[in-house]
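One protein chain is absent from this view; the other protein chains keep their places.
After this line comes chain A, so read on.
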Amino acid sequence: MDFTFTEKEEKFRGELRGWLEVNLPKGWLQGDRKLPEDNEHYSKSLRDWQRTLYEGGWAAISWPKEYGGRDATLMEEIIYHQEMVRVKSPPLVNYIGIHMVAPTLMQMGTDAQKDEFIGKILTGEQVWSQGYSEPGAGSDLTALQTTAVKKDGKWVINGQKVWTSFAHLADRCFLLTKTSQSEKKHEGITVFLLDMDQEGVETRPIVQMDGHQEFNEVYLTDAIATDEDIVGEEGKGWAVLIALMLHERSGIAAQVFTLEQQFDSVIEMAKTIRVNGTPLIEDPFVEDGLADLHARINGAKLNYYRNITHTLKNGKPGAESSLDKLLVSELTKEVFDFAMTIQGHAGVLTHDDALFDGEMQRQYLASFGATIGGGTSEVQRNTIGERILGLPKDLGR
């Protein structure tokens, strides 16, 4: 057992720290972390940030060098996430492009697709979204209704997508469609790299329960795509989707560290806020609850380390890594649930009127998305029960 980082890894950390110190937006490290509110400026400032990352060589460290990455090791990726979380870096606007679409294209894309897209994903010139969910297809993605039909050498796409994150900022969409009806549910699905900048694509923002508008409805009315936009083979899109999902690995890592940091902010709140002159943390109920959460968050992080060890030893992640998503997303909800509870009557306020500028209120509301997006907790439990514990499959799947 060994939890130390090698000298080389620490050097990597130092290099990144030094770079962040110089290149983070002005005032960021000192706590001035406001991003513009309106979409246009928000989008521009985040694209600028990705450009800065790219120019420093920090936009896609796990990519192979030939594509402009650093060939980073798994440990370097972990350090990268730790450091980015530590400075509360601005969000990566092209997260989907960098962590999911481009690696999938490297694996299964045509040479032309690699030439066309990978560079633009890296620089932030092209922002991506994922179009899977539909009004009638959420947990069961095989129930897709969106169709792509070939006419005069072009694919004509009709249907509606929903909950599409970043669609309002995106230039392209990794789109799941039905190109033929088949008895078998996983067949006849085709993935297109859809150009969103065309008349047949209409994006309507959906207001989330936390007041933000990060996901959207996307209406496709005779939208056009070509054969060149198909990833993998026509009708074999399910395999492409599975490949893409395997690339979500490093995203899970970041969540563990984010959770740890979020918990620290709750501790800080409990230490800072006084009720009748006594810090909240002195209340045995608060202390007890927070110590319990601490144990479980620490456990989640250690589970993640154990899975990393498994990956390092076996060359590929174990099935156990699917426990991470479930654990971390559920814990995120619990942390902010407790953060609301302990605020007492001041907890009813929000924004600037609330304790800690409403940070807990904001995160509490946002946390409800964690156990739904990327597959609900129920669906995760089915997967774990069947793949890890070998329990019999759910009927209908």
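Keep this in mind: a residue touches a chain if its C-beta (ideal position, glycine included) is under 8 Å from a C-beta of that chain, and two chains touch if they have at least 3 such contacts; residues count from 1.
Quick note on the criterion: contacts and distances are computed from a predicted model.
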Out of "Diguanylate cyclase", "Ribose import binding protein RbsB", "Cytochrome d ubiquinol oxidase subunit II" or "Acyl-CoA/acyl-ACP dehydrogenase", the chain not pictured bears the UniProt name "Acyl-CoA/acyl-ACP dehydrogenase"
Among listed residues A:Glu55, A:Asp140 or A:Asp394, the absent chain is touched only by A:Asp394
From A:Lys151, A:Lys313 or A:His345, the answer for touching the chain not displayed is A:Lys313
Where A:Ala143, A:Met245, A:Ala295 or A:Val348 are the choices, the one touching the absent chain is A:Ala295
In the whole complex, of A:Ser180, A:Gln198 or A:Thr272, the residue touching the missing chain would be A:Thr272
Where chain A meets the left-out chain, the residues are 1-3, 5, 14, 17-18, 20-21, 29-31, 75, 78, 86-88, 267-268, 270-272, 279, 281-282, 287-288, 290-292, 294-296, 298-300, 302-303, 305-306, 308-310, 312-313, 320, 323, 326-327, 378, 381-382, 384-386, 388-395
